[in-house]
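The complex appears here minus one protein chain, its other protein chains still in place.
So, subunit A:
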């Protein structure tokens, strides 16, 4: 059992930079948890505060029920993999893996056996006598993982573990890491600024913005129902369409660029006529039609981008509004053609003042 609980955790750097402001968060035992956010939002700071490399200036950190806020990093029973892997350049792979055990005063023979075994497990068996400088990026990453694994910590902390790999290796490493974490069952917090990585690997994702949590949830929840326009624009490989609109008389529809679209079910009760809202719908959840449809956005095709198995079409609506639609490969429209985009009603969302209308309490962090 090693869950992590943050209680009003705050970190203000000496210069006065407020990197974390009063975070409340629970990472469950055995969970693969992603911290996601744009550059400078405080992800690394949060991870380093968990590790004890930075001192919290407020609040507390509990690991497995124990208050570790004031403990030095070495006493927290955690292992961290750094973005640059931080393998010691003067030690061989085996020596690197054995180093944490050496500090824990494990005997020489046992240490070497453990290092060899862990290296073998991660496919580094034949590289044990090499130095980090003689390994490829992917091998270095696995050596760093092996070193973290060898000491059987309660918690793994990864700071952008994949960002030094090329695109292809990253996909492989993603699958590998997820499988490994599942097998080991060790509570893992990992930092990334790549939303696809977070969605693909994590059991749950926390989206951060300027030192605060904007949303915490499973990848599906965060992808389907972003709690704010910030999360909506950050998650998804093609950003969500966020269109300014207004509630029409009767409150049953939203007027966007002169067209009337139905109000999503969950939002209806919270709105009244004349409310200014933002209508959000992902390009994947818009159906393409070449014939006129009533409850749909209409315009002319201005750009067609090939996504491989589909096309990302930019529709220029009346009034200059741009809407992106994912169109299946067999319906590639011509530039300049007229088209209609029909929102999937159960996937459309409304935002008022940047917040999701009709969000459940679970979707909005305190």
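One rule holds for everything that comes next: a contact is a pair of C-beta atoms (placed from the backbone, for glycine too) under 8 Å apart; a residue touches a chain by one contact, two chains touch by 3 or more; residues count from 1.
Convention: contacts and distances are computed from a predicted model.
**Student:** According to its UniProt record, what is the protein name of the omitted chain, chosen from "Quinol oxidase subunit 1", "Carbohydrate ABC transporter permease", "Menaquinol:cytochrome c reductase cytochrome b subunit" or "Ion-translocating oxidoreductase complex subunit C"?
**Tutor:** UniProt lists the chain left out of the view as "Carbohydrate ABC transporter permease".
**Student:** Of the residues A:19, A:93, A:122 or A:151, I need the one that contacts the missing chain.
**Tutor:** Considering all chains, including the one not shown, the answer is A:151.
**Student:** Which of these touches the unseen chain: A:37, A:100, A:264 or A:339?
**Tutor:** A:100
**Student:** Any idea which of A:9, A:23, A:78 or A:186 touches the chain not displayed?
**Tutor:** A:78
**Student:** Hey, which subunit A residues sit against the chain that's not shown?
**Tutor:** Residues touching the hidden chain, for subunit A, are 51-53, 72-75, 78-80, 82-84, 86, 88-90, 99-100, 103-104, 131, 133-134, 151.
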